[in-house]
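All protein chains of the complex are present and in place, except for one that has been dropped.
Right after this comes chain A.
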Amino acid sequence: MSEAEKIVGYPTSFLSLRWLLSDEIANVALHLRKLVGSNHPLLKTAKSIIYNGRNTQVFGLIILLISKAAGHLNAKPVEEDKAAGVLHSQRALAEVTEMIRISNLIHRGLVNINTNEALSVESSELNNMTFGNKIALLCGDYLLSNSCAELASLRNQDLVFLISSAVKDLCQAEFVACRDNQNFPIPSIPPENRTGYALKEWTLLNVYGAGSLLGKSCEATLQLAGHSKEIQTEGYKFGKHLALAWQASLDLGLCINKDKEILHNLCAAPIMFHVEHDPSILTELDKGLESVENIDYLKVLEIVAAGPGIGLTKELIKEHSQKAMEVLNVFKESDARKALSNIIVAIGDF
């Protein structure tokens, strides 16, 4: 990854520095301190954004890499960032994409406060949760509104259309599948004819949740560089398939490593494939309809491991990786293209 970062000029974690330095965020840092010691997940989200910056900013990095791999046609000289071979507008777009992704991550990290339960919860804890939600909501709004303004300043309405469509899809993702009290997804009951159920549901959830944003951002960056409609569409395909390959491999990792995090991602590909294969696993999964914490995840993963889910997921990763790789062949040989293909290979390496 850091090899790839060198190619585009500087570490992508730099992307986030600008918004971290604003007054509003300085204010938030003060408020966050009040939350230390409480259970609000905003702290976890914040930690992963700040300390794990490298891993979480992959989207921005990929956009810069594909920008460089594709090159640009008839750019105005002032627009060009000679050192890195990426346009300023493309860098801004990468930043916007990251802001949107993090904003969505933060909004997804809100806590649902059940008013009936609230009576039984200690009031200080309740206050923490309410206050944490407030800060989380505002932080997400802050990033979203800034990305909106930054996008507008690029003076390109096709770009605004693409990126706001991606934001729309991110929001829709939170409504796909069944949900527990905290809005964590649980596979929905398959229809009578189960053929294709797993793939259809999983793809919908993850195109909305990740593929659309990366795909449309890649499409947008090629548009900024003045490439043809055909190439732009290839860019969309590349981003979408890469995001799906990546998600499938994350899903697989959770299942193989018996990671407890799987409870927050029960619509992971291996589980979905298993539900299609044998819906009786839903008896176990539906114990989580109230709260996913009530599910014996080790038991679920054991059932999945014995079925076809793992194998089918490996196929899925391969399929999406291949499709992403095919797009790369459109571009001529370069460091950036090599870096992208390395990323794809790394995703398929499990």
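Quick notes on this one:
Going forward, a contact is a pair of C-beta atoms (placed from the backbone, for glycine too) under 8 Å apart; a residue touches a chain by one contact, two chains touch by 3 or more; residues count from 1.
Here is the rule we go by: contacts and distances are computed from a predicted model.
Chain not shown in the complex: UniProt lists it as "All trans-polyprenyl-diphosphate synthase PDSS1", one of "N-acetyltransferase domain-containing protein", "All trans-polyprenyl-diphosphate synthase PDSS1", "Glycosyltransferase family 62 protein" or "3-methyl-2-oxobutanoate dehydrogenase (2-methylpropanoyl-transferring)". From the options A:167, A:268, A:312 or A:336, the residue with contact to the chain not on display is A:167. Touch with the chain that is not drawn comes from one residue among A:73, A:152 or A:306, which is A:152. The chain not shown here touches chain A at positions 24, 27, 31, 103-104, 107-108, 110-113, 115, 130, 133-134, 137-138, 140-142, 144-146, 148-149, 151-153, 155-158, 160-161, 164-165, 167-168, 170-172, 174-176, 181-183.
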